[in-house]
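One protein chain is absent from this view; the other protein chains keep their places.
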Amino acid sequence: MCTGLSFTTHDHYFGRNLDLEFSYHETVTVTPRRFPFDFRMQPSSKEHYAMIGMATVADGYPLYYDASNEAGLSMAGLNFPDNADYKPVDPERTNIAPFEFIPWILGSCASVEEAERALESVNLADIPFSEEYPQSPLHWIIADRERSLTVESVREGLKVYQNPYGVLTNNPTFDIQSFSLNDYMHLSPRQPRNSFAESLSFDAYSRGMGAIGLPGDLSSKSRFVRAVFTKMNSVCGESESESLSQFFQILGSVAQQRGCVLVEDDDKYEITIYSSCCNTDRGIYYYRTYENSQLSAVDMHREDLDSDALVTYPLVTGQQINFQN
Amino acid sequence: MCTGLSFTTHDHYFGRNLDLEFSYHETVTVTPRRFPFDFRMQPSSKEHYAMIGMATVADGYPLYYDASNEAGLSMAGLNFPDNADYKPVDPERTNIAPFEFIPWILGSCASVEEAERALESVNLADIPFSEEYPQSPLHWIIADRERSLTVESVREGLKVYQNPYGVLTNNPTFDIQSFSLNDYMHLSPRQPRNSFAESLSFDAYSRGMGAIGLPGDLSSKSRFVRAVFTKMNSVCGESESESLSQFFQILGSVAQQRGCVLVEDDDKYEITIYSSCCNTDRGIYYYRTYENSQLSAVDMHREDLDSDALVTYPLVTGQQINFQN
Amino acid sequence: MCTGLSFTTHDHYFGRNLDLEFSYHETVTVTPRRFPFDFRMQPSSKEHYAMIGMATVADGYPLYYDASNEAGLSMAGLNFPDNADYKPVDPERTNIAPFEFIPWILGSCASVEEAERALESVNLADIPFSEEYPQSPLHWIIADRERSLTVESVREGLKVYQNPYGVLTNNPTFDIQSFSLNDYMHLSPRQPRNSFAESLSFDAYSRGMGAIGLPGDLSSKSRFVRAVFTKMNSVCGESESESLSQFFQILGSVAQQRGCVLVEDDDKYEITIYSSCCNTDRGIYYYRTYENSQLSAVDMHREDLDSDALVTYPLVTGQQINFQN
Partner (left out) sequence: MCTGLSFTTHDHYFGRNLDLEFSYHETVTVTPRRFPFDFRMQPSSKEHYAMIGMATVADGYPLYYDASNEAGLSMAGLNFPDNADYKPVDPERTNIAPFEFIPWILGSCASVEEAERALESVNLADIPFSEEYPQSPLHWIIADRERSLTVESVREGLKVYQNPYGVLTNNPTFDIQSFSLNDYMHLSPRQPRNSFAESLSFDAYSRGMGAIGLPGDLSSKSRFVRAVFTKMNSVCGESESESLSQFFQILGSVAQQRGCVLVEDDDKYEITIYSSCCNTDRGIYYYRTYENSQLSAVDMHREDLDSDALVTYPLVTGQQINFQN
């Protein structure tokens, strides 16, 4: 399904794997400050923070999968089937359609703290974008360089969780995902010590045995545990090159290879369509695709951010090979 | 530690992850047909198959980690600590030093079948390359487009195993590795069915749950199981671009991220220094490094293969980014 | 910690393992119909269903751990640390002290359905029995021959869950316990079939491999999964002897052996102090203890059930051996 990640070295990086069995013609999309957001149940936003991210542009509207704004706040929507429960419009609350959620937050908030306050009144209203683009069941990760939140609209209402991992996958709900980590607290990047029986001797026959028990399948709970372990134990230099590489290495630990996850109804396979990483301090959005492992990049500050027109870059999806001879 | 992989679509591909906490200044090295191999205990080889692969060149000698020859045969040496047991020189047998093993096989054999016959008389003799390059404990995977072998020199003698997986990692010995797969025979890329209790209902709450139980740590047995599962279930088109991408995706499923495997004596971390993939039909050697995710390539047929001089290409290790704006 | 079990063959059986590092001088205790229950916040009960079960009798009051009444309803309290949250007295609701909960339900309800209705108004009030017997953090299983409930008073309030397993252990909360079963839906008493890779052959080298993945430790979530698997797949005749044996075999699959669970504060070990099984149709309470594997039994119908005085039987704890020569 998907994995979202927030990671801070010298700069702050935010991105995700998009795992699906098909592609929606997504593009790297820059929304400048004066692109008009006409919210369905809220006043229009004529001027707002500029943002960059991955989006399908439909009828001139950027349906963002993940994005970062010029103030350093980021947000991604991840699949949340059977659990996402959007509500009827509630006149007492700030009604936001799920497809508007990323633009609304990133347009107006500069930090997780501001987003947290904005969320206090939010009702995620069951308003689809169009007949062609029906409602997607989603939950969200919102992050700046210091903190992350998880936002879930479930049967009981809107839940806003502190996310100390900077990682989000999919089902089950975030409270159960977090609780499940307790069963892995003994994992370690160090070699195991014998606590089984003093009188026996054991053979640590391979490096890496301290993490035996870490799940390796691609279901969302297993990816969550694995991504949290990899991220929390990550060791990385401060440079852009080191940071980017480490970020994509972490995402690689939960990438989906074609053939491992069969979607039976369609006889298709879920794969990691793209992996992205935005340097939120510099406004540069990097990505790679399943078939093209080279990083491509779009720098939002090379666009006219005071414009009112979207700028889109189609993905470079073919393998780009550097022949040395 | 390491993972070796053989994979066939339209063409045959062979490569590996090299997982270590340091680098030996390895280069992509082409050995043309007339480069003289002066074997320690065997007649010199004045003319042989040309080969390409990753090597440290020491005193003018290519110490190959992995290589493929122009006839389509490939071979890689992987770490095999505590198990590798090289023998005294045995005058009754064909004595080959471990560092000569790859050149000797690839220089003279065009297929696994030929290698199998050559191995019948081999004794891996405990002859180090030099004081500076002491003996490495290794075992090997030898592959062509049809089949793979595993070769292990252990206390009991030289063992040659059929390797129906086209995958090799490290410890324990290959017979135990293979046996351990039995415990995972129920894993599947399909969703699980309820066989727990007819009267209960269950929720397949995420895609990918059919492989729950697949180990996710980086120890060599866990990487073996994971790589075999990913490779055997791999679905891939026939083109060069699709095949390369899939090959590196499979290797990615067992890559080592910095921080996850601490080498305590040195306070260093094992990482996937490079991942390689040779199209053995075309003689093109592709690789990427921990920090540079773009594929670089060297084509052996663009060199003078009738020469007697090694050709080496240093690795491109910095992140190569394709800016779209 | 503990495991509760409800099991129906020809008759209905209800019981539990009590797992602790110490014993409270518990006795098999019959409460006849006219024993007066003076509830703290409810009218006294002068006449009620008779019941039999395991209790510590303190100041003449039966503090039941588990019990069954003459109408066939049963209930057991199991340890629920950190999660149990008893509430202030609420004048709008039926306030029951936790130590009164078993007598109050079993005194007045003949079935799970009646208990369910009674629970609608219940508030588990934070009223301890005495200074000497402080509040225990508990949750409960209530069962008749057809159905089981789990009752938990947690921070959010009183939760009443349908329990289709007839099994209860301890933490985490029942909703998370139930959800965790999804990860085991592929387990089976049948041998596994190869779904890993068609082209490979595997060896089902031992019977019982269809349940590989079933957790074997003694933590409460692992015991829950194991007890549910064992119970749901249980095959048993209809006789009293077969049923009793099977019941104790199921409880045996989650018994705690001295040495496996260290309670570090006390340097003591949790063990299965007793295992019980009440035939709720006949009113016979069977039990065995850690050291005495023979079943002992008390038949409530051999007591004067119209009396107002408790009858207690101390446990037979020494090993009772039947010498054949």
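Chains here go by letter, A, B and C, matching the order in which they are written, and residues are numbered from 1 within each.
Everything that follows uses one rule, which is that a contact is a pair of C-beta atoms (placed from the backbone, for glycine too) under 8 Å apart; a residue touches a chain by one contact, two chains touch by 3 or more.
This one's a predicted model, so the numbers in the text were calculated from it and none came from an experiment.
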Displayed chains in contact with the omitted chain are A, B, C
By the document's definition of touch, the residue of C:Asp85, C:Asp281 or C:Asp299 touching the omitted chain is C:Asp299
Among the options A:Met54, A:Leu168 or A:Met209, the absent chain makes contact with A:Met209
Among listed residues A:Tyr165, A:Phe224, A:Phe248 or A:Tyr274, the absent chain is touched only by A:Tyr165
In the whole complex, of C:Ala118, C:Leu214 or C:Leu310, the residue touching the missing chain would be C:Leu214
Even though one chain is not shown, chain B touches it at residues 172, 176, 179, 183, 221
It is residues of chain C that touch the chain not shown, namely 1, 28, 82, 170-172, 187, 189-191, 203, 205-222, 225-226, 229-230, 233-236, 241-242, 244-246, 248-250, 252-253, 255-264, 269-270, 286, 288, 290-299, 302-303, 313, 316, 318-325
On chain A, the omitted chain is touched by residues 164-165, 179, 181-188, 190, 192-197, 199-200, 202-205, 209-210, 212-213, 228-229, 232-233
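We take it that only the chains that are shown with their structure count from here on.
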Relative to chain C, the most remote chain by C-alpha centroid is chain B
Here chain A maps onto chain B under a C-alpha rotation whose angle in degrees, rounded to the nearest 5, is 180
Taking each chain's centre as the mean of its CA atoms, chain B sits from chain C at a distance in Å of 55
Dist(centroid_CA(chain A), centroid_CA(chain B)) in Å evaluates to 33
CA centroids of chain A and chain C: separation to the nearest Å works out as 44
Note: chain B residues in touch with at least two other chains are 187, 190, 203, 205, 209-210, 212-213, 229, 233
